[in-house]
Structure formats: structure tokens, C-alpha cells
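Written out below as C-alpha cells is the structure these notes cover.
With one protein chain removed, the remaining protein chains of the complex are shown where they sit.
A, B and C are the chain letters, set down in written order, and residue numbers restart from 1 in every chain.
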Amino acid sequence: MSKIKDTKLAFYGMQRYRWALDHMPVLSSIIQSTRSKPLSGLRIGFCLQLTAETAALILGAKMLGAKVSASSGNPLTTDDAVAAYLDSMGINVYGWSGQTVAEFAKCADAVMYDLPDILSDDGAELSVRAHTDDRFSRMNILGGTEETTTGVHRILALQSISKIRYPIIAVNDADTKRMFDNRYGTGQSVIDGLLRATGLLLASKIAVVSGYGWVGRGVAERLCAMGSHVIVTEVDPTRALQAHMDGYEVMPMAKAVQKGQIFVTCTGNSKVITAEHMCKMHTGAILANAGHFDVEIDVASLGRGHLVRPGLQEHKICGKKIYIVSHGRVVNLVAAEGHPPEIMDLSFSNHLLCIMYLCNTKMPNLIHKVPNNIDEYVACSALHAARIQIDK
Amino acid sequence: MSKIKDTKLAFYGMQRYRWALDHMPVLSSIIQSTRSKPLSGLRIGFCLQLTAETAALILGAKMLGAKVSASSGNPLTTDDAVAAYLDSMGINVYGWSGQTVAEFAKCADAVMYDLPDILSDDGAELSVRAHTDDRFSRMNILGGTEETTTGVHRILALQSISKIRYPIIAVNDADTKRMFDNRYGTGQSVIDGLLRATGLLLASKIAVVSGYGWVGRGVAERLCAMGSHVIVTEVDPTRALQAHMDGYEVMPMAKAVQKGQIFVTCTGNSKVITAEHMCKMHTGAILANAGHFDVEIDVASLGRGHLVRPGLQEHKICGKKIYIVSHGRVVNLVAAEGHPPEIMDLSFSNHLLCIMYLCNTKMPNLIHKVPNNIDEYVACSALHAARIQIDK
Amino acid sequence: MSKIKDTKLAFYGMQRYRWALDHMPVLSSIIQSTRSKPLSGLRIGFCLQLTAETAALILGAKMLGAKVSASSGNPLTTDDAVAAYLDSMGINVYGWSGQTVAEFAKCADAVMYDLPDILSDDGAELSVRAHTDDRFSRMNILGGTEETTTGVHRILALQSISKIRYPIIAVNDADTKRMFDNRYGTGQSVIDGLLRATGLLLASKIAVVSGYGWVGRGVAERLCAMGSHVIVTEVDPTRALQAHMDGYEVMPMAKAVQKGQIFVTCTGNSKVITAEHMCKMHTGAILANAGHFDVEIDVASLGRGHLVRPGLQEHKICGKKIYIVSHGRVVNLVAAEGHPPEIMDLSFSNHLLCIMYLCNTKMPNLIHKVPNNIDEYVACSALHAARIQIDK
Partner (left out) sequence: MSKIKDTKLAFYGMQRYRWALDHMPVLSSIIQSTRSKPLSGLRIGFCLQLTAETAALILGAKMLGAKVSASSGNPLTTDDAVAAYLDSMGINVYGWSGQTVAEFAKCADAVMYDLPDILSDDGAELSVRAHTDDRFSRMNILGGTEETTTGVHRILALQSISKIRYPIIAVNDADTKRMFDNRYGTGQSVIDGLLRATGLLLASKIAVVSGYGWVGRGVAERLCAMGSHVIVTEVDPTRALQAHMDGYEVMPMAKAVQKGQIFVTCTGNSKVITAEHMCKMHTGAILANAGHFDVEIDVASLGRGHLVRPGLQEHKICGKKIYIVSHGRVVNLVAAEGHPPEIMDLSFSNHLLCIMYLCNTKMPNLIHKVPNNIDEYVACSALHAARIQIDK
């Protein structure tokens, strides 16, 4: 019933799943220590990046009794081997790498047609359908979870128009998610993506980081640590002042484009880097986006480019060569492997515990924070796995 | 009318005040750009650390029309030269360095007897009097401001017993205060205090930082930057996990005492380091406290010590020599000069703007956050002073 | 005449060569600014890692008039696309990825059979043949260059037995090589190799760096910068003391094996990590070698492993799982792409200038340092390319 690229890749998918799970001690211990099958009789619909770490969450939900349907949270980021393995384990999987936007949408629809009781989102694709698409707007849904800031914003937008139909837990806002995945996870994986896509030296490069939220901070810190000279652009004065106090140069993008050699957008906004900006850059400038959507760099304004390395496209503008990493799609997922499993362990443990919580607890139809005891349980369990004791 | 140590020190106090004000561009510009005298007819009572930076705030309030009384926020931290200069400028000053606890209390009383309309606190000394001391509990008070976390906690405690009598703005919670003074200010000034008090090499030392809030983070970051090997102790699992992710060793204090050479407490709690802990330390261990009160290290449990350097006392316990910086009082203020003026510029600009806001605005009798536009104004003004432009 | 894997890969090789050359401004400017053909009539034999950057050196030598033969400097590290491109450009290339040791040796022989006038080595393979192999020991050779510390040691060993037959310039010892490639190049590319091979989070990991020479320093610095907790092992007391002063833990390997999660050998010695060591490690430990030869980790003592990710082999020892990156071969070249082009630009510019110098200058039959003016020319040229002016 699944729609995936190639079932023969299942073995490699299993390998990757096992490696990930080996480095997700919190999730493993939750699954192993849960004796009963608390999710029996439920179907969960996931719309998440289909990576090895997500497989650990999805198969964890299955081991706890759920039936599962899953589609890809992003047209480019599906690991086809992982998808094949999930399919081989009895999951309904709809997703493959290199989807068109239409295919991507159809796959999310397919999850909805499986009539899930719980919607587990990375970007609110399923919850938006449940609220605004006539085909699904009367489905009976128990609750939802949301992984990202972007998704939370979309749900808040729904909520501002009319009431939401079921309780949604914003996993994104758990301390053990928000303070770790954006900073440590993205920080490292953006470096990883830049290295794989370009193969260039980071030391001595002038790197412009746009946005100084948790993601921007993590990226700036790691770039600086690799020897880059970091410039920060921001719209928020308090964040700009923090970047300044952290020792970075702070300036408007219009000036930064005249200095930068590498650009990483981390804002969540669109058209952070425009055609006009690119026209003023040095030839050879490299542009990557670390935000959820591929809207931060105005790639559309560039003509067709050609590939110079896997994941790196050369474009001409104003007589200069500009290089775009992964077509401006989220660099750490497309050019590298996304967050490392140790980070997803924290996020997905929250996610799995929240799904169980939604099944057991009557909550009002609102966006909710992750219950404190779940957040704290995840932190304690991660410390335990690292053999760390702390004071009481 | 003032009670200070020595009026002849006024010249040096002026020198220090001018140097501080030269490095407080935001506060300066607020004072200079305010044409009218918005504080005319009001008396403000300050109970703050009497440093050169505080003089800039106090004299700023005077220039804007207020009458001012001021007492010291801490028995040890008054700069007698600054006190003399303030006195010479017509401020009622009650405070000197090396006060007893009783003298300290009398000085705060003296401020209250001057019948201030607005109470501006660092540790809630004045507001506690206004609520719990029969002598002052019927005074007519317009509003209050509070600089520290400790003070905010004391006011919340008052509020939990009965209603508070006037609006109080928690300056401590302004982004431009909280995110800067605890981290950049304390981070640097604790290093400064340790260097002045000990004269020892920080590189290669094993330093134990207790508490990983904003203060602990700032201290750990700077110690690490100076080449120390940092161990963090914490009671909160999420913070402990962050310290772990930041690359520090994390362990309980009972273990850390067997490894550490330098200890800095940054918790806000009492008896973080007990006699039992000190008994297990290596001979030569150096202990400093960066928290507001001198309760984090159980100094009382040690017998009398003797001075080995200015600000450093040697004690014997369990046959070992243990060195206490500034009697366990807040190291950056007692052994060094507290936060640098650039940091106090942010805090005190919030403070002065909040005092003006209290005068102009009817607010309910509650603890309030700093109004967003004040916080943002301070950030923008600080960027402007640093000649930094940002995107819109 | 070449022996390579697949001539059809030439297009991709050209792409990689161009990307590399675009980021090697010093080498490019030397080639472009040299009007005459100073290497006309000479054949140069290269035995270097056959990467895109090496192609820039080799084709540079050709553009300056030389005929060139080249074999791979390492059995695993040849980029087959680059080899194909070099072949298509008229270079005699002998090398492919995944060679046996015997094949590797035959390829170096093949270069010698082409009767080169100048031998340009990475590990002294050609020069050792010229001195100890009867087939080649009477060949008339004008001079040699050597890229690595290991190669210089081998030539010094030759020199200690009898006289060497021609002047050899130790490019390795140029300041613009030694101080840059080992530290900035290896530092980054080891991180790159670890990320690609494992996909794991470096932050919070306990990483053991063995050896604190320039390579070890670079690796320790970058690991620390990525958030790892770094332990250093050393045999030299002054270097150990430096690691201690730099804030790292220093201990013998026998202790470090009980703590480490990631191990990187950077010593140039053999059996730095033995079977006995591995037996005492935590299960899941990851081992990588950054030294020239695959002798630092005693991989042979492990039974056969199986692949869990590209470049990562799982072995069982003493009931534990141990993971070896790239079979213990030089991690930054085998699991990543070696030094970035900006670094090789410095090394290979020295290399090319030394080859020209050997042609023009009569030197005694000894190992020579790179002439100061060459070294300085490279530094100045690199600054010029980065648009940096300095004082006189």
C-alpha cells in the first residue's frame, strides 16, 4: 500500500535505523520499559522527515501498539532506504526523495485517507489539512503533536481564525527540544552540510549568518569555532546587541553582501537574500539556507544553474558566479544528514511521550506546552544514559 | 545630612563617575535628550550598590528633577569616594564600605525616613520595609523598581502573603538587563575578581562552577576561555544537560570537591558548599561566590582565617588550607569593581526609563514587566552608540 | 599508457579540478604569471594523493612545459574521476581507488620506468626506490621534493645509511606548509571525516586525541570547538604540558580508553591503540587515525568486521562493539576529501616553486629547506588573494 522508491533498499534502511537507535538511548529505554501496549487500537499519522531517526520514533510507536502511516515532511529529504525498511516492517509509507510539490501534497493526503487518530507533524501539514481541507475537516481526531516553530506558527494562525478541533502539543517548545535541537543539532549539521557541499576551508572565510535566534546562534558559534570570521544580520535589536556582545560584527544585509564569502540564512522569513543582494556579492559567494522552508534565498530570481559538485549549483548573476547549496532547501537535511541521532533522541522522546499523554489525558482543544514532567523525564533519562549524576 | 565615610574623597568619586558616564552612552543620551524635568517634585529612594555607575543613575534622576536619597545595597560594596561625590552634589547618602549588618539596615531605614515617592531597589530592601515594617507600612508610595532576581523573589513572596501596595517594575526581567548583565557582566567581572584576589594562572586549573543559569553560563564560558578545565554542578536536569552539551564535565558537588582547584558558586541557594565539602577538597582550593548573598559557601563553619592577599583569607579545615575570596561575598563586586559601565548602562537606562514611566502611567498594584518599548528603546540606543545599523 | 579505473569519469574529474583550482589562487597566479616554459624538456614523476588539488599541481607543471607521470600516494585515496581527467589531458597516470599494496607498489614502479628527472613525493615512495631498488638506483635524477613529515623521516633514514644521490627539498618544512596544512587543514578535514563516517553528535562526546603535535593540536581545537570534551595523550612532556595549559585533560592511553567515546590518533607512531586498549574501551567506541600510515590503530588484531555505514566498520572485541573509521587509514583523506583546496594551494605552490628552483639552481646532494623567499612569496601571494594588506 506504501508508495516508495525501491523496496530493495530495505536492508540499508535497517542498517541506518539500527545505527540511529543505538545512539538514541532515551527513546530506546522508553520503548523497552513500557510493558503494556498503550497505543493499541490507535492509528498515528506522521508527516516527518523520513530519516533513520524518524524510523526509530515510528517503529517505537508501532512497538507500543499503534498502527502507523507516514509521509515525508519535505520533498527532498526522504531517505529512500529508510522508507523501504519502514515499509518492510508494516508501516504505510508515502514518500520518496526528489518529490514534486504536488507529489508531496498527495502523500500527506494519503496519510489522512488512512484515518489516523493522532496527527504527528513537522510543519503542520496534517493539522492544516484537518482544519482547512473539506475532505478531512470532519475526521474524528484525538489529538496532534507538532515538531517545529514553523508548524506552531501555522497552528496559531489557524487558531486565530477559528477554534482548533483537538488538542495539539507543541513538542517544539519543550526545553529538551528547543534548547538542544536548534542549537547543538543545527549548529553541527549546518557545518556538516557546508563541508560536504563545498569541500572548502571554513577557517579565514567571512561567513554571514542571518538571524540570531537559537539556530543562528548555534551556526555562528560553530562557524566561529571552525575559524570563520562571522558577521551577523538581524532585525531584532536585542538579538543584534547580543550578537555584538558575543564578539561578532553586526551590520545590515546590504552591507554584509559586500563582504561575505559564505551566507547562511536562519531567520524563518522569506527573501532574506534577494536578487539585488546577490548582484552585489563577490563572485564565488556560497549561499545556504538553514530555515525550514526554501524561501529565505530568492533562488527563483536566478536563472538555471549547473551542478559543480553534488549539492552545489553555480548560477550567474550580474556577471558573477554565485553558488547555491541544495537549491536553497534546508542545508543540514539536504546536503548532510540532518540532526544527529543524539539530538533527535531528545525531540522524539518528547514526541512519543506526548503521543502517549494525548491518549491518556483529556485536554482542552488548544495548543499545549509539553507537560513539565515529560520534559524533565527526558533530561534525566539523557543524563542517566551519559552516566551523569547531578545534585538534588 | 548624609552619613558617609569621608567627604574629602569627593574628587576621586567625581573622577570615577565621569569615567563611568563616558562609557554609559545610552543613559547619557536619555538624560541629555530629556528637555523637561519629568521627575520634578518627586523624591526617589535608592538602595543600590553605591558604585560609579550607580552615581550616573542617581545624578541622572537628579538632573531630571528628582530629589534623591540613597543607601548602599550591600554592606561591603560601597565606593566611599563615590558616596562622597554624591553627597557633594546634594544627594542624601547613607552608606560606607565595611558596614555591619545593623548599620546597613539603619541606612536603608534612613532612606525611608526621607519619605521617598518611588523606591528603587537592588534586593528589595526598601520594598520589604514598605510592606512589613510598621514604621513605613503606611507611607504613601507611587511605585517601585527592582534590579535583581533575588529582589523579585522577595517581592513575589510578599505578594503571595497579601497584596502589594504599589506597582513595582521588575527591571531585572528586561531582556536588555537579564540577557546581558548576568552573562557578559558577571562573566567578565568574576574573572576580574579571581585575578585580583589570587593572582594565579587560570589556564590549566580545574574550575568548578556551581549553577548553570545565566550567571553560571557566563562564568563557565569565560573560565573556559581563559584555559581552565570547567566542571559544572547543577540541580536542574535540563541545565545539567546543556552544560554537558556545551562540553563541560557535569557531576555532583560531592565528586567535584575531590577534583576542583577553584570553585565559583552561582546558584542563588544557600550552603551549596558545606564544611563537609570543604573537608574533602585538595589543600589550596580557592572558593568564591558570585551569588547575591553570602550564603552559598558555608563560611561560618570555618574558624577564623588570616589574610594572605587583599581579599583572600586562608582557613584551615581537616588539616587542609582553604582560601575564601572576599569572605564569600559576591566576588565581582567585592574583589573587583562589579559590572563594567557598558553593562550597567543597559540596566540603569531601563531603570531610569521605568521610574519615569511609573510617574506618568497608572498601573495596577502588581509586579510588572518592563514595557517592551522601553526594553527595545534601550537595545536600539545601545546599537546606535556602537554605530551599528541593522535590518528592518 | 595510463592505468586507471574508468576513462569515462573524465568529465567529473574536470569539474572537481576546476572547483579546486578556483580556490587555489596562489598556484593559479604562479602558473598564469610564468610566461616562459621553465620545465620544458623535463619529466616529473609525482607520487601524491590523486585528488582534485593534486591535479591542479600536476597540470600546472604540464602548463609550465613538463612531461608528467603520476601514481597514487595511498592505496585508498585516489579520486578515479580526477585520474581519468588527468589521463585525458595527456598525463601518464597509474592509480585507482582500492588498490592492493602490491598494485600500489607497481604503480610507483611505473612512474620510475618513465624515467623522471625530478621525483615529487608524498611519503618518499619514489626517492626510496631511487636509493634502494636496484632497478632504479642508477637512474640520473636532478632532484626531488617531499610533502610529508613521514617522507622526510624516511629520507633522513636513507641519509644516515649513506649519502643521498640528489638534492631533495623538504616542502613539508616550509612555514606556509607546516604551520597551515597540519593545523587548519587536518583540523577541519578530520571533523569532516568523523561527521561523514559516523553522522553522530560531537558535542558532549568524550574525544581522545593521541599526539599533540601540529596535527593533534588542530584536531583537539576543532573537536573542542564542536563541543567535545577533549582528552590528550602524549609521550613528550613539553607537549603534554601544553595540552594541559590549553585546558585539556591529559592522561596515559591506558586510562583514556576507559573514558573515551571517540579516539583520533595523530602521532606518526605505530600501535598507539592496541588490542589490549580496545578490550578496555566502552562498547560503541569509535576509532579513527589521522596519521599518514594505517599503523597507529592495531586494526589487524581485530577479527573481520562488517560495514554499518559507508566508511565505518563494526568489530567485536572482548564482547564489545568497536567501530573503526576507514579501516584505520588516514581519516580525512579516506572518509572525507582531504585538505581543502585553500590549504593545498599553499603546499603545492611551494611544491611547484621548489621544482622550478631545483631546475635552475645547483644544490648539494642533501635534504634542503624550502628557500625563504619561496616561503615568503607564497605567504604574500595568499594575503594578496585575500585582499589583505599588512604593515612594512
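Here is the rule we use: contacts are C-beta pairs under 8 Å (C-beta built on N, C-alpha and C of every residue); 3 or more make two chains touch, one makes a residue touch a chain.
Note that this is a predicted model, so its numbers are computed, not measured.
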Touching the hidden chain, out of A:A83, A:A110, A:L126 or A:A203, is A:A203
Where B:G199, B:G319 or B:P364 are the choices, the one touching the absent chain is B:G199
Using the definition of touch stated at the top, determine which of B:G13, B:G185 or B:G247 touches the missing chain.
-> B:G185
Which of B:H153, B:K271 or B:R309 contacts the chain that the document leaves out | B:R309
List the chain A residues touching the unshown chain?
-> 203-204, 224, 227-229, 244-249
Missing-chain contacts on chain B, rising order, are 15-16, 18-19, 22-23, 184-185, 187-188, 191-192, 195-196, 199-204, 222, 225-227, 284, 307-309, 336-337, 340-343, 386
Where the missing chain touches chain C, by residue | 175-176, 179-180, 184, 233-235, 237-238, 240-242, 244-245, 250-253, 255, 375-376, 379-380, 382-383, 386, 388-392
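Basically, only the chains that are shown with their structure count from here on.
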Judged by C-alpha centres, the chain sitting nearest the middle of the protein is A
With chain centres set to the mean of the C-alpha atoms, which chain is at the far end from chain C?
-> B
Could you tell me the distance, in whole angstrom, between the mean C-alpha positions of chain A and chain C?
-> 37
Averaging C-alpha coordinates per chain, one finds the centres of chain B and chain C separated by a number of Å equal to 54
Cα centroid separation, chain A vs chain B, in Å, comes to 40
Multi-partner residues of chain A (each touching 2 or more other chains) | 184, 386
